[in-house]
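Missing here: one protein chain of the complex. Every other protein chain is in place.
The block that comes next holds subunit A.
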Amino acid sequence: MELPPKVKNILLLDSEGKRVAVKYYSDDWPTNSAQEAFEKSVFTKTQKTNARTEVEVTALENNIVVDSFDAVTLLLRSNVDKREALDNLDLIFLSFDEIIDGGIVLETDANVIAGKAGINSTDPNAPLSEQTISQALATAREHLTRSLMK
């Protein structure tokens, strides 16, 4: 029987493929080293692609499609720098939590997510870095669902 589509993980990696924030929702990668190996393969696989303006998509290991999760990575690499991401790590963790609950997509609208996680991107006083992250996440969101349903 059909199960609701599930997200297996969401990764935010830096420009060297190192972990900034990740969240796994399936048992496919039971240990930390398995997860790191997976992150490395995602990174090597996607570093050649160019996701400055668009979400990229990659097929990996028999259709584990990592699509726009790595879009977060890639967007972060090109538009957002690592320090800003780390400075706002709490917000990133909260965003992850608002996007996906145990593998099931919870919310797809970037503004709603930002609002719920406390990132108020419409607030003119919000620091630039927060805006960039929320925009990055917004673009990722927009495509997340679409790729999920593929």
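Keep this in mind: a residue touches a chain if its C-beta (ideal position, glycine included) is under 8 Å from a C-beta of that chain, and two chains touch if they have at least 3 such contacts; residues count from 1.
The definition used in the following text is that contacts and distances are computed from a predicted model.
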item	value
Among "Coatomer subunit gamma", "Large ribosomal subunit protein bL19m", "DNA damage-binding protein 1" or "glutathione transferase", UniProt-listed name of the chain not shown	"Coatomer subunit gamma"
Missing-chain contacts mapped onto subunit A	1-4, 19, 21-23, 32, 35-36, 45, 48-50, 54-59, 67-68, 81-83, 86-87, 89-90, 93-94, 97, 101-102, 104-108, 116-118, 143, 145-147, 149-150
